[in-house]
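Pasting a structure below so you can have a look.
Note that one protein chain is taken out, while the other chains of the complex remain in position.
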Amino acid sequence: MPRARVVINREFCKGCALCTYACPRGILVISRDFNSRGYYPVMVTDEEHCAGCGFCAQVCPDVAIAVYRE
Amino acid sequence: MKHHEILIAGFGGQGILFLGRVLAVAGMLEGHEVSWYPSYGPEMRGGTANCTVIISDEEIGATISDRPGVCIVMNEPSFFRFAPTVQPGGLLLVNTSLVRAKCEREDLEVLSVPANDLAKLYLDGAEVTNTIILGALLAWRPIVQRESAERALAECLRGKREKLYTLNLKALEVGWEFVEKGA
Amino acid sequence: MEKILMRGNEAVAEAAVRAGCRLYFGYPITPQNEISEYLSLRLPQVGGVFLQAESEVAAIHMVYGAAATGARVMTSSSGPGVSLMQEGLSCLAAAELPCVVVNMSRGGPGVGNIQPAQSDYFQAVKGGGHGDYRLIVLAPSTVQELVDLTYRAFYLADKYRNPVEILGDGMLGQMMEPVTFREPEFPPLPPKDWAIRGKGGGHRKWIVCLDLDPKGLEELNLKLQRKYRLLEEQEANYDTFGDPEPEILLVGFGTVGRILKSVVREGMREGLKLALFRPITLFPFPRAALFEKAKGVKGILVVEMNLGQMLEDVELAVRGKVPVFFLGHTGGVIPTVSEILEHVHGLLREEIRV
């Protein structure tokens, strides 16, 4: 069971990747599937490792990320 | 039918606009149509002032006149500028205290009133030459009744300037008497 | 009712307050400063707001903001200042916000001078700023009419959700005439449910003066045009005076309109068959009425304190059926009764063969 959960709104994300640099654990990457607007949104590679710090959501210019923690 | 076009001219500080306003209010109080149109802007700030008052029994169209029937000149520059414009047969009222030049036109009625000298003689030199001139004008030609002018003075001197009312009444009397006793 | 001898500028200010105007934003410019001077004292007495802005540009946008809240608001200026306000007026027209703008116009172009002129006619009636819009333009010719049209201006602004310009001039602003403040009764106005006042418990609203979608913007423009057509049908207004079957019809607005009244009166005394047609609304221009009135006349003489601006609307209105002549002065020169009358005689002698 992961301790935290990152929910990415794939339709809001524009793949700017700023969250991937903000994540202290490096578990966010740009996905290979584009969304309906043609952007490649981010995805979580290893949710087990998420500490639920919320940095990704804080820096997201598109407010496309929600974060939850135990 | 009553219809007077009166041009009043002089320099700033002589109460030109005030004199015009008193005339207009007096006309209004008598139930006539009236209008008052001042010169304004840099012309006034440069020291000269004039206004046109029209008192009429019919609705007033043009509010200025290029040939006024009555013209009051309170200083010399005004005399030179406006005396030639007066309608033939019209009245030119000259403040001879300040206008030394003589009117060459023979088609005018000329009324000479040494308003500043009268003020010095009877009113301690108070700055009410405008009202002295008004008194003289109304004694010579009853454009409005003297009582209306007195009421208009009260109307125009309401509030802060109320204390000047008595002085102005006296000034009106001085001008009136000057004409009555034979100008 | 009591008559008060009042200066045009002060009369318009008092009428605005009585019409319910509670906010004024403006910037000093001669010859209309008495409007703001009067309101700076008067508006606080009725719980209103007077604010001297840093420029006419700022003033008109303050008007825009206050108008968006549904308040009755006005500004005033003269020629060069009204030019600076065109940006805001275009926005007010686009956002369909009601407000009243008084232009006590002066000599132009450029800084010009401060004497009365009517050379802002094109600017006032043809839009003035960018885009396909019109202001409602009212042209009073006496101080009493200035008062009556100020009441009407606020009513029309609210009724049509459109900026209204009162186009006066330095003479009308500076002169005094007796006035009474007869408060007119207008039909009830629809509620301002569009006003921006914070969403409260309800849904949010917005007022914008842009639409980046071409179809949307065209739709707005078509809606505005429908409004302008309605205005033409319902609000075109004018005054006539003189011979019921004139040979020469004199046409002039505002200050010139009243001078022409003297011309007609004097001409009729001399046995001339003259009449006056004086548009009171410059937009909508009383085209249909003028077309009717022009039937049977030998000629029309348009007189303006500009070099032929309303002239174009007169020509359009009579559609070439009657010869139209023009006499104009500008730069602060005021046409005189005798000059105009002489011109009329000249026309009858030479131009118009009876």
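Here are some notes:
Every chain is named by a letter (A, B and C) in the order it is written, and numbering of its residues begins at 1.
In the analysis below, a contact is a pair of C-beta atoms (placed from the backbone, for glycine too) under 8 Å apart; a residue touches a chain by one contact, two chains touch by 3 or more.
Just so we're on the same page, contacts and distances are computed from a predicted model.
Here one chain is missing from view; checked against "Na+/H+ antiporter subunit B", "ABC transporter permease subunit", "Peptide/nickel transport system ATP-binding protein" or "2-oxoglutarate oxidoreductase", UniProt names that protein "2-oxoglutarate oxidoreductase". Across the complete structure, the visible chains that the omitted chain touches are A, C. Within the whole complex, the absent chain has one touching residue among C:Ile196, C:Leu217, C:Ala289 or C:Leu348, and that is C:Ile196.
Annotation: of C:Met62, C:Val102, C:Ile280 or C:Val322, C:Met62 touches the absent chain (contact as defined above).
Annotation for chain C: contacts to the undisplayed chain at residues 22-23, 25, 49, 51, 53-55, 57-59, 61-69, 71, 73, 87-88, 90-91, 95, 196-201, 204-210. Against the chain not shown here, chain A presents residues 4-5, 9, 11-12, 14-18, 21-22, 37, 39, 52-55, 57-70.
We take it that only the chains that are shown with their structure count from here on.
The centroid of the Cα atoms in chain B and the matching centroid in chain C are 34 Å apart. Chain A and chain B have Cα centroids lying 88 Å from one another. Residue numbers of chain A whose C-beta contacts span two or more other chains: none are found. Residues of chain C found to touch two or more other chains are absent.
By the touch criterion given at the top, residues 21, 24-25, 28, 33-38, 40-42, 58-67 of chain B touch chain C in their complex. Of all residues in chain C, only 3, 5, 30-31, 113-115, 170-171, 174-178, 258-263, 265, 334, 336-339 touch chain B in the complex they form.
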